[in-house]
Every structure is written in structure tokens, then in C-alpha cells.
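As you look at this complex, bear in mind that one protein chain is not there, while each of the others sits in place.
This part shows chain A:
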Amino acid sequence: MIEARQLTKRYGDKVAVDGVDFTVRPGAVTGFLGPNGAGKSTTMRMIIGLDAPTAGTVTVNGRRYAQHSAPLREVGALLEARSIHPGRSAFDHLMALAYTHGISRARVSEVIEMTGLQSVARKRAGAFSLGMGQRLGIAAAVLGDPQTVMLDEPVNGLDPEGVLWIRNLLTGLAAEGRTVFVSSHLMSEMALVADHLIIVGRGRVLADTTVRDLVLQAGGDTVVVATDDPAELRRVLVGPGVEITGHPGSEQLTVTGLPAREIGRKAAEHGLVLFELTAKTVSLEEAFMELTKESVEYHAASTTGRAA
């Protein structure tokens, strides 16, 4: 469980994270999504105490990260920036971290095996490919068998096999009851693994939602229906929460708020002939763009407002 309350980070005049509030819950994969420079990495660095917040707080399982007696048991983190000395072997790197907590050599071997690094464990980490470096970072993140796993852009630089491996790892960790917090700037990637989404832009939370709600909110579940009597169909379908649009003279109507099945049934009850009945689901990508676009428009509008 990660709780951020009015979390803020300023670098001089620049506000990287601007009064962010969110809660990341156990047992699910929470996606942390936003364009580059939205403040995702800074937020993650504040969670494990590498950066101190300018204002606000962030706690892990009820306390600041540094106040835990066994921090690696609480949060295992893979940061975007490389966090490994190139002159040390993978094994020695993990062992150095393990010693701080009294984690056994057996556990180190276990995570090396789990991440598929057996054959290169004794090689200098500086010689590792991007993908192997990423696997070593993940081995370090799960070393302490942490309650919360936090990964910053974990699929960056991975081959398709590696990407699939990460997806399975994330859903597996969440299924074990852990808190999984993953950042990405790729909505398509998040759509495949995340249950919950926290979307940020310019240091602010734009949406704290589920994948399904995001799609709905962005005008998802639209049904396109065509009939030879659109006026009659419009009358039949009208009701609370139902929105119907169509061009005069066109046989096509666009309906939101009613599932395709329901529309078909009502048309049949009233003896209306349908030529087309298509459910149009907005993709997560489109929903994300919609959200980001709105945030940009909001910023533009507020600037004009101040100038006027």
C-alpha cells in the first residue's frame, strides 16, 4: 500500500510533481501512466526516499520508507536510471544488497534463477545488454520478497520475450497479494497488465480510475445503428442516460448509454428493421489521448483567461 498526500517536488522554479494524491492498493497491478516528463520517476524516487518531497508526504504501509526496519521487505524498486556499478558482477551486486538485510545467499541464487541470469551472474554488469541489465534490476527489486514492487518503465529496451516475461511477473506478483506499481508512457502496454490506472500529466493526477471506467468516461461503448426509420427508432430508444445523435436524412444513429443487445431487442419489439448494429469500443490509447488533450486545452484556456 502506497499513499501519497499532496506530494510536491520543485526543482527551483520548475514543479515536477504538483500536489499529487493517490493510493496504490495491494492485490492489483496499478499502472502509473503519463507522457515523458509528467513526474512519474520523481514520484517513484520520493516513494523510496531518494528525493525528499518539497511538500506533502508519501508513505509505504503506513510509514515513510526510511522508517521501516527492513526497507527491502517493504518495497522493491526498479528505477529507470541505471543503479548498478558496472565493475561488479550480478551476483556480487545482489549479494552486497542482501548483506544489508541479512538475506541469504540461497535467496540471491533464487532470484538469479528466477530472472534467468544464471549464465551471466559472474560477469561484470557493465558488459550486460539493456535487457540483461533490466533483469538484474528486477532481481534486485524482488530480492527482499517485498510487499510492494515498484517498477519504473520496466519494458524499456526489452525484446518481445522479455516484455511477455515482465507481464506475467507483474500479474503473478499481484495475484500473490502484493502491491504492484508500474510506470509507463505506453498506454497499450498498461492496458494488458494494469487493473487500476493513475494517469499523470505535468505533475498532476489527471485520472485515478480503472481501465474500464477510463474507456467509458472517454465516450466508450458507443453503438452505431442504421434503420430505415431513424425517427421511430430514436423515439423507441430514448430514456434516461441515453444519448442519441444522427444527421438529418441519414439512416445512421449513434447511441451511447445502451448496449447493442438492448438496442436490437427494442427494435425487434417495435418491428423496426436494422441494417447495421455495431458496438464501437474506444481503445485505451484513444481514451488516454483524449485525457491528455483535455489537460493541454485546460492549460491553454487558463492562460488566456489570465491574460484577459
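The rule we apply is simple: a residue touches a chain if its C-beta (ideal position, glycine included) is under 8 Å from a C-beta of that chain, and two chains touch if they have at least 3 such contacts; residues count from 1.
In this text, contacts and distances are computed from a predicted model.
Novice: Determine which name in "ABC transporter permease subunit", "Glycolate oxidase", "MoxR family ATPase" or "Periplasmic nitrate reductase, electron transfer subunit" the UniProt entry assigns to the undisplayed chain of the complex.
Specialist: Going by its UniProt entry, the chain not pictured is "ABC transporter permease subunit".
Novice: Can you work out which residue in A:Arg88, A:Lys123, A:Arg167 or A:His185 touches the chain that's missing from view?
Specialist: Per the contact definition at the top, the residue touching the missing chain is A:Arg88.
Novice: Among A:Glu176, A:Asp228, A:Glu243 or A:Glu276, which residue is in contact with the omitted chain in the full complex?
Specialist: Checking the options A:Glu176, A:Asp228, A:Glu243 or A:Glu276, the one contacting the hidden chain is A:Glu176.
Novice: Can you tell me which of A:Arg5, A:Arg73, A:Lys123 or A:Lys266 touches the chain that was removed from the display?
Specialist: A:Arg73
Novice: Looking beyond the chains shown, say which of A:Ala55, A:Ala96 or A:Val238 touches the absent one.
Specialist: Selected residue, touching the omitted chain: A:Ala96.
Novice: If the hidden chain were put back, which residues of chain A would touch it?
Specialist: So the residues of chain A touching the missing chain come out as 1, 26-27, 45, 48-52, 61-63, 65-66, 68-73, 75, 77, 79, 81-89, 92-93, 95-97, 99-103, 140, 144-145, 147, 176-178.
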